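I have a structure here, written as structure tokens, and I will follow up with some questions on it.
Of the protein chains in this complex, one is absent; all others appear in place.
Coming up: chain A.
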Amino acid sequence: MRVVIGEDLALLRDGLTRLLEAYDFTVVAAVDNGPELLPALVAHRPDVAVVDVRLPPTFTDEGLQAAIAARAAIPGLPVLVLSQHVEPLYARELLSDRKGGIGYLLKDRVSHVAQFVDAVRRVAAGGTALDPEVVSQLLARHEPPLAALTTREREVLGQMAEGRSNGAIAGKLFIGEKAVSKHISSIFTKLGLPPSDDDHRRVLAVLAYLNV
């Protein structure tokens, strides 16, 4: 799988490159600033991009803006955004084109190598991987349409937002896989999501979670 990396700290950029290549990814470009990132993404059309939110020259949210612009140019381009802090607001902006293929994780998650690589693969396949920190910041909210969900359904939805499969959710919440599918179809009904391809509905449910 071909990867473009956007990260300004040399230590992290090299670390990410080494890590991903060890897991059979090919890093086709690794850029260290905002202005070069968008052309690199558009030119290489990678299978997945791993991008830091804050990049030179302004050190604000250049990486995020480049990712959003790249997805406008290449719809559905899988992007995994990394940051020292996570904001539900940014997750919402990333997901608002409703195409999926978005990851948004804290940088420290990289240290759990296997989980991180798994997240990269999931995003490349068009899934979502939201950081548990984003999810927990949203758990406290009580507004429609989420207000209709039971506590258990909220938990299941949170796990879906993090990108877990039904089996993984069952393991995490100590319930059967059957129960998980029942909760999920109840969530889809309560959120008024029409029957369609299951992966796409999962993305839409996560969007409802983010109140997009």
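Here, contacts are C-beta pairs under 8 Å (C-beta built on N, C-alpha and C of every residue); 3 or more make two chains touch, one makes a residue touch a chain; residues count from 1.
We adopt the following convention: contacts and distances are computed from a predicted model.
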Identity of the absent chain, which is to be given by its UniProt protein name, from "NADP-reducing hydrogenase subunit HndC", "SUMF1/EgtB/PvdO family nonheme iron enzyme", "histidine kinase" or "glycine dehydrogenase (aminomethyl-transferring)": "histidine kinase"
Which residue of A:Gln137, A:Ser165 or A:Ser186 touches the chain not shown here: A:Gln137
Selected from A:Ala10, A:Ala43, A:Ile74 or A:Ala125 as touching the chain missing from the view: A:Ala10
Which of A:Arg2, A:Arg45 or A:Arg92 contacts the chain that the document leaves out: A:Arg92
Chain A residues touching the omitted chain (full complex): 8-10, 32, 53-54, 56-61, 83-85, 87-90, 92, 106, 108, 111-112, 137-138, 140-143, 211
